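One protein chain omitted, others in place.
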Amino acid sequence: MERKKGFWHFFTSGYLILVLLFIYLPIVYVVVFSFNESRSMTAFSGFSLKWYESMFNNREMLDSLKYTVLIALIATVTSTVIGTVAAIGLSKARRLIRSVILEINNLPVLNPDIVTAISLMLLFLSLKIRRGIVTLTLAHITFCIPYVILSVLPKLRQLDDNVAEAAMDLGAPPWRALTRVIIPQIYPAIFSGALIAFSMSFDDFVISFFTAGMDVQNISMYVYSMKRFNPSVNALSTLIVVVVTLILILANVVPAIRDRKRKKEEF
Amino acid sequence: MKSFFRMSYPYILWISVFIVAPMVMILLYAVTKTGNGTLTFQFTLEHFARFFSDPDFLRVLWTSLRIALITTVFCILVGYPAALFIANLKERAQTLMILLLTLPMWINMLLKTYAWRGILMNFDLESEVKVFIGMVYDFLPYMVIQIHTAISKLDRELLTASYDLGANRWQSFLRVTLPLSVPGIISGITLVFLPAVSSFVIPKMLGGGNYVLIGNLIEKYFLVAGDWNFGSAISLIMALIIIASMYLTKKLDRSAEEA
Amino acid sequence: MRKLIEFRNIVKSFDGQIVLKGVNLNIYENEFVTLLGPSGCGKTTLLRILGGFLEQDEGTVIFDGQCIDRVPPYRREINTVFQRYALFPHLNVYENIAFGLRIKKTGEDIIRQKVGRMLSLVNLEGYEKRNVTKLSGGQQQRVAIARALVNEPSVLLLDEPLGALDLKLRKEMQRELKRIQQEVGITFIFVTHDQEEALTMSDKIVVMKEGEIKQIGTPLEIYNEPASAYVARFIGESNIMSGVMLEDYKVRFDEKNFDCVDFGFRPNEPVDVLIRPEDIDIVKPKEGVLRGTVKSAVFKGVHYELMVETQTGTSKTVQMHVVTQHDLTNAATGEKISANDFYVDLDDLENGHMTDADFIRIANAQAWDGENRDISLTRVSHHIENRTGVYSITFGTEKRTEITVKVYVVHPEYVEDPRHNIGITALDFFITPDEIMESMAISTDLKSWASAEAWNLQDDSSIEITDVKFDFDPATITEGSYEITFSTRGREYKVETTSAHEAGDRIGISFGADDIHVMRKEVGEV
Partner (left out) sequence: MKKLIATLLALSLSLSLLLSLPVMAMGEAAEDFGGVTLNVYNWGEYIDEGMEVVRSFERKYNCRVNYKTYESNEILFTQLEAGDSNWDILVPSDYMIERLIARNMLQPLDRTIVTPELLETLTPGVRNLLCDPTNTYCVPYLWQNVGIAYDKTKIDPAVVEEKGWEIFRDPAYAGHTDMYDSERDAFMIAFKALGYSANTENEEEIQAAYEWLLSMNEAVEPFYVTDEVIEDMAQGYKWLGLVYSGDAAYAQSINENMGFCAPKQGTNIAVDAMVIPANSKNPRLANLFIAHIMEHDQALAISEDVGYASPNAEVLAELSGPGGTYEGNEAYLPRAGYEKDEFFHDSPVLQARLSELWIKVMSAR
């Protein structure tokens, strides 16, 4: 078993490294070329912060980044609240009602983005609603809520019901039972639902493209509208890669440290 | 506890306004005469007839399905071994690998596609190959994570039992791990094939203008030609294809369980 | 019988913790061997090493004359029934059972014939197409057995297979496993922590503890001739006393000499003595080898289980002075307060044990307001010196409602019993009738009021006061002095008998020389 394992171990880790290389090739490529002196994406002619400078001077690009983050935050918070409340409501609904609503709920997730985008555009234009930041935010909330529900509802259904009944038996009114017993248990699901919603809103292009109208543009729309290849996008991508890496490290390392600390206290 | 159900009323209102109504709009526009932007209530099926009668539209549809299919198959062939090897890693290494796979998913798809556009400038490839690379790149992490979740849920004892009954590592994989990971593959397919068929950014940015998929057609008839009725018809056709293939994979999934 | 399996000096540890400390064991053909021991004693690890799923750190496993350390599990002539069955959820019953045969590329018709035979062996005919996840626990377990047996292995490993079944089904499966073993005629190695299961099914039992084998033998040998107190305690019910082996055939325990059938010990060697409860007979007090009173009698279905105390424990008697209720009322605040005079042990005073809380507890001082809600006593003042004599102490609430009572500081009279090195003490105390009536656990409260304690003279560790004897009726008690006796556990014998007895009966117990089993003391054995 020992000898064969050696080769197999080498083969599997080699394969995984290849996959990681493929996944991270563009990211590394972009980060490297964001410091390139010349415009070209093929020859690295010298180190310079030229593109970072041009990015920070490019108000249109910065505005679109600002809108992207702003709308992502608003959409995440609103959809998490509505989604969680709806999930709790649905978990107590009759089977038929729940399955019908869930079927509709999954439509924006399974349907191709462009169909959802078109449908929302048609809605706004037919009702003569002027497309702008409001319609864009409403659209984002609409496609974020399903992810929250899909992450919270299963956890809710796993909770054993008589925990809430026990809380009420000990004198807690339904509302208190909800906040004191049910929500703390599904907190991780709410959090992961919010994270998915944030990443979906932050990353969206198609739906924003059709529902944003003239006033506002998010990062994806700005990049899409650039005809000639503009290296300052590399600078922007590097900025986002750094921020995203920080957030993920924060989101994963902090709980790990806390767990290890808590384990130490237990001994 | 029954009172809690009332909590979902606001959401029911929300989905009827922002999901059901819009889909109805698409349906209305798809089956009415062209009224350049305004809804004329003359019922017609001419848009569907126009789509299915013109060989070019069908070729576009076929190209979309073909590229999506190749992408999905390639993602499975490349993704499955990766998911299997990750599942065999030690606990901490596994969480690290999954973290490394999810990180790119957070970065804007546009920016990543733009990066590929820069990279692919060095090579003189056919548009279809460029689009294929872009698609595989975008969808591979989803596939790997779906399959990995399915494999890591398997009870280790099943493999021990298989060894015990005389099956070596390869036979155990073929007869136990693989069949039980089929649900993971199927949920991976839904997360890759469906968006791939309808993608219109990757073909547009990497395939140059000419590589037209069905998503581009819809964009063209809505934004360029301003023909909302025909655009809606195409969207409806695509939505129906998606729902049909989703239903197919669900049945496949259920039958896999019964076997 | 031919030797089939040999474990030679098997050592195994999991991240630093030794699980098997050099195990040597031989298993013969067609034997039903049970590895018995508490969880974590290494029995499952040994089984998994034989199955090839784990590799031992040291030692070798010989199978049918050859060393199989290097042989992977799938090439060993061994099959396993797993604790949670590990049936393949994506295959139906027929396919599950046929799995091993399909691997060996057996012909379809042979498979159909062998699987059919297996299904009838485990009474599951007609279940071929059923989905395994939908079967009951018992049925799943039988499919697991069929799946393993169909490959006709020379050894079948069973890793606590009956754990998940309910009692009645477990009994049934025990008989069925035994029947299958005899009918199929292959070696079974059965792992369990249930001693009754081991006794009913095994040809040979291997008792294990903390990675070592304690004893190997037939169920009868293990039951009647346990190698140590640990084995005896693990198998069946037992009375175990420590004693001394005067000479061959003569042992002394509980200050009496008895004839026995054991020999070969050093003179006056300290030994453990075992007497099975079912070997003890109940006789008239006079005729008994020992006399005692029945402490408890529990009906266990077939027989009664009696606890007979042949020697009383060490005891101490004190006086309980019941005085009239004299709580004071503070007219201004409507608060009421009450407390009793009390005795204090001089030793406790001297080594500073006594805090205000102790005084409040012993005096049973309480205060409550108009609505009968308890108020805490925040002010306690006294000037008790570390000398015997009578002093006074005052308890008060926040709002100055106070009461003063007398404190009798006395020399403690310890009662010491060198033979059992037990010490016990208690103090007289004052109490009111209401407090006795309100008390929900009278014995516990009496112990607390009298500060009754018992301890081991050698290492000062506390010993439980098991009995509180008093002859008043708490419900109808009136003022006056009453005697209360606190005592520790004496020598008690567990006896199984079919005749009915009640607590308090005076009886005699007797047992013969062959009922006494003398065992060498294990080093470090408790």
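Which chain is which? They are A, B and C, in the order written, and residues in each are numbered from 1.
Convention: a contact is a pair of C-beta atoms (placed from the backbone, for glycine too) under 8 Å apart; a residue touches a chain by one contact, two chains touch by 3 or more.
The structure displayed is predicted, hence computed values, not measured ones.
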Among displayed chains, the one left out touches A, B
Given that one chain is not shown, which residue among A:E103, A:E165 or A:D215 touches it?
A:D215
Per the whole complex, from A:F44, A:W175 or A:F191 the residue touching the absent chain is A:F191
Missing-chain contact, candidates B:S127, B:N168 or B:T249, resolves to B:S127
Touching the unshown chain, chain B contributes residues 36-37, 56, 59-60, 63, 121, 124, 127, 208-210, 212, 222-226
On chain A, where is the contact patch with the chain that was removed from view?
40, 42, 54, 57-60, 62-63, 65-66, 69-70, 72-73, 124-125, 128-131, 187-188, 191, 194, 213-215, 217, 225-230, 243, 246-247, 250-251, 254-255
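Keep this in mind: only the chains that are shown with their structure count from here on.
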Ranking chain pairs by contacts, what comes out on top?
A-B
Of all chains, the one whose CA centroid lies most distant from that of chain B is C
Between chain B and chain C, what is the separation of their C-alpha centroids in Å?
61
So the centre of each chain is just the mean of its C-alpha atoms; given that, what is the distance between chain A and chain B in Å?
17
Which residues of chain A touch chain B in the complex?
12-13, 15-16, 19-20, 22-27, 29-30, 33, 41-42, 82-83, 85-86, 88-93, 101, 104-105, 107-108, 110-116, 118-123, 125-126, 138-139, 142, 145, 161, 164-165, 174, 178, 199, 202-203, 205-206, 210, 219-220, 223-224, 229, 233-234, 236-237, 240-241, 244-245, 247-248, 252
Inside the complex, what are the residues of chain C that reach chain B?
51-53, 72-75, 78-80, 82, 84, 86-90, 99-100, 102-104, 131, 147-148, 151
Touching residues on chain B, where the partner in the complex is chain A:
1-12, 14-15, 18-23, 25-26, 29, 37, 39, 78, 81-82, 85-86, 88, 95, 97, 99-112, 114-119, 121-122, 137, 140-141, 144, 190, 194-195, 197-198, 200-201, 205, 215, 218-219, 222, 228, 231-232, 235, 238-239, 242-243, 246
